[in-house]
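Just dropping this structure here.
Apart from one protein chain that is not included, each protein chain of the complex appears where it belongs.
Entry: subunit A
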């Protein structure tokens, strides 16, 4: 479903991604782990072109993302994204945060959009917060709203960029639970995370990145219980 071919990305002189090739199947949950600065967030952000690609190619359902002829806005409607810092729109209520894009882009009526938003809020357990503003919510609640906002576009893939890294520890679980539920429903997901427990339990495959390369990728059991590469072993030795 997502095919990455020899992807490189440089910020000026600094080469962050040094040639990444990978393929993600439909309904697959892929967790990307690795030390900070390894390029895992940049990799994720390249998939929906939040970062310009220096070289290589990314295909989503056969469409080349970094082709100048491709309508990137159209691609992005199919690719939901959840950010570390939530990035909810502070001047809108929770409900408006979720209905904005479906109304603007999918041209849903206000009624239909709100019905959809309330369903999604119910799913993430926040129906009663529909008319609150983001600043009135806890971090975990904000992140769950952000997930609902992305789901409202009915994306085919969801990208998560360290979704629990900015959360207080007691709020991590509520967000991971929502993500687990999504995974069980068959959503295709790419998750950059430091939550090794989540990766082990939910991921179909785990990708270990270091220094701009994919160093090792395999089923979670293999990565966590029998890592082959020295760098993977060293990293897991520190975090587990």
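Heads up, the rule we're going with is that a residue touches a chain if its C-beta (ideal position, glycine included) is under 8 Å from a C-beta of that chain, and two chains touch if they have at least 3 such contacts; residues count from 1.
Operating definition for what follows: contacts and distances are computed from a predicted model.
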Name per UniProt, for the chain absent here [options: "3-isopropylmalate dehydratase large subunit", "Crotonobetainyl-CoA:carnitine CoA-transferase CaiB", "Amino acid ABC transporter permease" or "Cytochrome c-type biogenesis protein CcmE"]: "Amino acid ABC transporter permease"
Of A:81, A:178, A:192 or A:209, the residue in touch with the unshown chain: A:81
Contact residue for the chain not shown (choose from A:12, A:68, A:90 or A:169): A:90
Residues from subunit A at the interface with the omitted partner, ascending: 48, 50, 73-74, 76-77, 79-81, 83, 85, 87-91, 93, 100-101, 104-105, 128, 130-133, 135-136, 146, 149-150, 153
